[in-house]
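Structure first, then comments.
Then we have chain A:
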Amino acid sequence: MNNNHQIGRIAAFCCNYTASVATDTLREAGLIPESLDVKKLPCTGRIEVRVLLDAFEQGAEAVFVAGCRADECHNLSGSRRAEKRVGYTKKLLKELGIDPDRIEMFFVHYGETQPVVEAVREMTARISKLERLHST
Partner candidate 1 sequence: MISGSNLEQVLTSGQFTVTGELGPPQNGNFDVVRDKARILKGHVDAVNITDCQTAIVRMSSLTAGLVALAEGVEPVMQMTCRDRNRIGIQSDILGASALGIKNLLCLTGDHQKFGNHPQAKGVFDMDSIQLLGMVKAMRDDKKFQCGDEIKSHEPRLLLGAAANPFADPFEYRPIRVAKKVDAGASFIQTQIIYNVEKFARFMEIVRDLGLHEKVYILAGVTPPKSVGMARYMKKFVPGLDVTDEVIERLKGAKDPKEEGINICVDIIKQVREIPGVAGVHVMAIGWEQAVPEIVSLAGLSPRPGAQAVEPRLRSSESTELIVSEAKKDAKAEIEKALEQAKAEAQASRDLVVKEKERVTSEISGLKRQAEKDKAIAGQKETEIERLNAELAKTRAGQGHAQALKELAEKRESRALSSRERSALASLRSGLEALSKGLGINEDQLEALRRFFEAEFLLRLDTAEQVTVPSEEAAVPIEEMEKPDAEAETRHKEVINLVAKGNVLLHKNDAAGAIDAFEKALAIEPEEQKASEGLKKARKAYEIARPAEEAAAPEGIPPCPEGLSPEEWQRKWVIRLVARGNVCLHKGDADGALEAFKLALELDPGDEKAKAGLLRAESGEVAPVPVPAEPEVPEKAEVPPTPKPRAAPVTEEVKAEAKKVVPVPAAPTGMEDLSVAELPKEARSLSERAGSIAEDQFTEACTGVIREVSLDEGEKALTVGGASTLPFHLFEGDMPYVPRVAYDVLDSEPEDWPDVLSKYYSDVLSDPVAWARKCIDDYGAEAICLSLVSTDPNGMNRPSSEAAKVAQSVIEGVDVPMILWGCGNAEKDTETLREVTNLVGNRKVCLGPLSDANYRSLGATAMAFQLPVVASTPIDVNLAKQLNILLENLGLSLDQVLMDTSIGAVGYGMEYSYSVMERIRLAALTQQDEKLQVPFICNLGREVWKTKECRLPSDDHLGDQERRGVLMEAVTASTLLLAGGELMVMMHPKAVALAEALIKGMMG
Partner candidate 2 sequence: MIIAEQKPLDEILEMISGVEKLLVLGCRGCVAVCSTGGDKEVGVLASALRLGRKKAGKPIEIDEATYVRQCDPEYLEPLKEDGEKYDAVLSMACGVGVNFIADRCPDVNVLPALNTTFYGANLSSGEWAEMCAGCGACVLHLTGGLCPVARCAKSLSNGPCGGSVGGRCEINPDVPCIWHQICEKLTGRKQDQLLREIVPIRDWRPSGHGGPRRRIREDLLP
């Protein structure tokens, strides 16, 4: 209800410490596609199921969460919590008849950019195989 801004076809929720560094680097290099809406979070552990669902509701064809590697989390268990929320969201999607592959959790090592690029590629590849969730 608070997040009314439109996002692109893929929504990415990124950890402020790790994944966001990568996305910033990529954006500066002009490598982030228009269709990717990156949302920075102080910690992915803060993510709520509702937020993930909202992303879909607001037009995302796919959603991913990129957090720290499990053993490197700044807040110790933040990214692992995020992983469970992603899991619950997958369950809800399934109940709604939506392919749970549209949402995924990725773990990124501090300072690495390649895994983020891989995540974008992976999710793009997944949705390209699926029917469009939103008509336009």
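Candidate entries met the following condition: all candidates are chains of the complex that A comes from, given by their letters.
Methods note: contacts are C-beta pairs under 8 Å (C-beta built on N, C-alpha and C of every residue); 3 or more make two chains touch, one makes a residue touch a chain; residues count from 1.
Owing to the predicted nature of the structure, the values given are computational and were not obtained by experimental measurement.
Within this complex, chain A touches only one of the listed candidates (1 or 2), namely 2.
If you check the complex, the residues on chain A that touch candidate 2 are 1, 48-50, 53-54, 56-57, 92, 95-98, 133-134.
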